[in-house]
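What follows is a short report on a single structure.
Removed: one protein chain of the complex. Kept in place: all other protein chains.
For chain A:
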Amino acid sequence: MNAVNAAGWRPSMGDSGQATGGVATASGDYGLMLEEALSFELGAEGKCGVDLDAADRAPMPGLSKFLRKEAPALPGLTEPEVVRHYTRLSRQNYAIDLGPFPLGSCTMKHNPRLNEKMARLPGFADVHPMQPQATVQGALEVIEQLADWLIGLTGMASVAMSPKAGAHGELCGLLCIRAALDARGEERDVVLVPESAHGTNPATAAFAGFKVESIPATPAGRVDLAALKEKLGPHVAGVMITNPNTCGLFEPDMKAIADAVHEAGGYVYCDGANFNAIVGKVRPGDLGVDAMHINLHKTFSTPHGGGGPGAGPVVLSEALAPFAPLPFVTRGPDGDIHLVEEENRGEGHGRSFGRMVAFHGQMGMFTRALTYILSHGADGLRQVAEDAVLNANYVLRACEDVLPAPFAKSGPCMHEALFSDSGLAEGFSTLDIAKGLIDEGFHPMTVYFPLVVKGAMLVEPTETESKAGLDRFIASLRSLAERAKAGDESLHSAPHFAPRHRLDETQAARKPVLVWQG
């Protein structure tokens, strides 16, 4: 595996000095640490993984002018070579199935195997969205049951199930707000977004055609209620608040904020990405929220990047529910479940703003999320929130003496602990600690976000880590913080033990090489 591409570039596996005791192997592999070339470097011209019958290659009548004149530039590989290529690459990667993945704001928790078992049942996995509804009553019932749970857990009036991701859900919520304003005959063009909101919030508001105005954070990392009230007026369509926010803090003024916004004629969008910290404990509907998306992959443990679109259902208040996008799953008087779509929207959804996606939503995610909910029950979901918060506070208090925690004094955090790189030795920063964590065998935490904290390190352990697992992570983080404070130069070149060393991220961003340079 010592192929070198035409540019002469050949990365080396690990740190041969430290990881191999100076031993060099002829293959470039080190036992179970396997080096891997690019697929183009592995292949040979003319090799192919399938044996096509010559007769199949004859073009269909009338299509011969589209016949390819020369072979496509694909690597020539056999099936076992392809399988090994990707399996070897996968062993150079990190995954939630290998260890903790403490990315703050992402909620990288365990994906229960029961979810996968249910999603693979043929009655869920093999259905087609255009099948006659009478033949997919079970699948439709999953959507209906999940919708009922989401409405119950959030204390809202309705839920739009079709949005495909968190940010798509944000757009859904803002389009509902726009439709509600249109119905009132009002033109309001400003959406207020606090500094502690998720980065997608201002992007969504701008995409939906609103002007974005920022609300500053207080020194305690919360929304500045007085500053928000000052900005309210007849031009404000609404506010987008992330609660718990990206500093890992609950917004105690949420109800006061919602009341003020409603009084000024606006609507309250809550980014529900961090619902996992409060599920079963707080109902956003009781706080005056008008719309909130729920990332099923965070709170309800469906996989991140589940091989297709995700799911970001949006729960809605009485005020916004009439404008929700089609389709809806409804149970008729005969007990049968059916879809409300364009042709029968008169059945209670005549004011819907339209449709965001072709079909009903992401069935695979719905099945997994409902499995998670039913296997936990209401009491188990409450414990999910309690354990997520407990774990984050355990990390916060175990490390605050070696890493400054700017908001720790204002009380407990919610589901994530936020540290700053102030106080490290000259020339050492968050990046060095993050790279050091790779050597320690952990995925790094979220770095340099949120922006309100210098050199932010945002750690979200999630409820699925055990105390023993947290103790190992804490020991590593403390050790790295102490090395960075002592000015340990070896941290500057970390990671030393990963398949690749410190990469030039600046050059990769400025001059990205996106295609094989053979």
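We adopt the following convention: a contact is a pair of C-beta atoms (placed from the backbone, for glycine too) under 8 Å apart; a residue touches a chain by one contact, two chains touch by 3 or more; residues count from 1.
Going forward, contacts and distances are computed from a predicted model.
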Given the options "Bifunctional protein PyrR", "ABC transporter substrate-binding protein", "Thiolase domain-containing protein" or "Glycine cleavage system H protein", say which is the protein name UniProt records for the missing chain. "Glycine cleavage system H protein"
Among A:Leu121, A:Ala134, A:Ala183 or A:Leu451, which residue is in touch with the absent chain? A:Leu451
Among A:Ser64, A:Asn93 or A:Thr506, which residue is in contact with the omitted chain in the full complex? A:Thr506
Hidden partner interface residues of chain A, rising order: 448-449, 451, 505-506, 509-510
